[in-house]
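Here the complex is missing one protein chain, while the rest keep their positions.
Going in written order, the chains are labelled A, B and C, and every chain counts its residues from 1.
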Amino acid sequence: MNQLEELRAVVRQFVTERGWDQHHNPKNLAIALSVEAAEVLEHFQWCSEAESFTLPPERRKAVADELSDVLMGVIRVADLLDIDLAEAFASKMVENRRKYPPEKVQGRAVKYTEL
Amino acid sequence: MNQLEELRAVVRQFVTERGWDQHHNPKNLAIALSVEAAEVLEHFQWCSEAESFTLPPERRKAVADELSDVLMGVIRVADLLDIDLAEAFASKMVENRRKYPPEKVQGRAVKYTEL
Amino acid sequence: MNQLEELRAVVRQFVTERGWDQHHNPKNLAIALSVEAAEVLEHFQWCSEAESFTLPPERRKAVADELSDVLMGVIRVADLLDIDLAEAFASKMVENRRKYPPEKVQGRAVKYTEL
Partner (left out) sequence: MNQLEELRAVVRQFVTERGWDQHHNPKNLAIALSVEAAEVLEHFQWCSEAESFTLPPERRKAVADELSDVLMGVIRVADLLDIDLAEAFASKMVENRRKYPPEKVQGRAVKYTEL
């Protein structure tokens, strides 16, 4: 069993032990995922791009916690939809490599090309 | 090397090969993370909670792609801040178990307790 | 002076009196806007669509507060980019009416057409 599958099992057990399955569906979990991602972002709201590399320790810890919540959300939505996350990720990376060939994007500003 | 570390290396190589490191900082990546999470959510905007379990195949594939983008964002922000994602996740789960004891939340609606 | 212009002036004065202009740029305010929108959404995370019509009074008040923050964000981003919000809104409604002719969308599920 790979690590993402292990984490999926850990999250699933956590949810089941609390009787939360009844509230969990892909729609509600996708909402939670978006809310958690915004909580990561909130920590960077008023710092500059340069400052964002050197967060104070307690803020860096808070970001680590929020990132864990986002990761949990990703794992949980994938689980509820029976999506193999490792496989989906590998397949998306293949597509990304095709979509952005290094020789084509190299040296060009990424700014308005990803949008 | 665990799987999350492998994915971190894959993403790092993808970014470096494209000369995108110069644009990548935790602030900009946290923005990207939030934008990608919203792209997951967009697919559930007009479906009911019940319908969200049984997405049409092409929509389920799109959600898998967007979840992969969110996972990439989580891995990338963690990498730029030198956060060990597996460790952060394990530590957050310990906190979650303490915060929500099964015997206390069991049978109660989760609705207004997590907020 | 129309009401949206009045609100813009109110927000501008609030910001200037606190010396916050130096931190305000369209990028940071767009981040704030997204964070505030997620705070609205958070209140609906675990309630059903039907329940979302009848929030408890204190929650309805909290949503009103968060909606005000989102409105402030919209006004502020528009102000910083010198966008006439009333004009932009009217112009977008013209486009929406053209894009979604009543006779075409009538009776069809909106679900997968807006995406």
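The criterion applied here is as follows: contacts are C-beta pairs under 8 Å (C-beta built on N, C-alpha and C of every residue); 3 or more make two chains touch, one makes a residue touch a chain.
Values in this document were obtained by computation on a predicted structure and should not be read as measured data.
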item: Among shown chains, those touching the left-out chain; value: A, B, C
item: Options B:Val15, B:Leu41 or B:Ile83, residue touching the unrepresented chain; value: B:Leu41
item: Contacts of chain A with the absent chain, listed as residue ranges; value: 31, 34, 38, 42-43, 45-49, 59, 109-112, 114-115
item: Interface with the unshown chain - residue positions in chain C; value: 2-4, 7, 10, 14, 17-20, 23, 25-28, 30-31, 33-34, 36-38, 40-41, 43-44, 47-50, 52-53, 55, 60, 63-65, 67-74, 77-78, 80-81, 83, 85-86, 88-89, 91-93, 95-97, 100, 102, 105-107, 109-111
item: Contact set of chain B toward the excluded chain (per top definition); value: 23, 28, 31-32, 34-35, 37-39, 41-42, 44-46
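Everything that follows uses one rule, which is that only the chains that are shown with their structure count from here on.
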item: Distance from the mean Cα position of chain B to that of chain A, given in whole angstrom; value: 2
item: Gap in Å, rounded to a whole number, between the CA centres of chain C and chain B; value: 25
item: Junction residues of chain A - those touching two or more other chains; value: 23, 28, 31, 34, 37-38, 41, 44
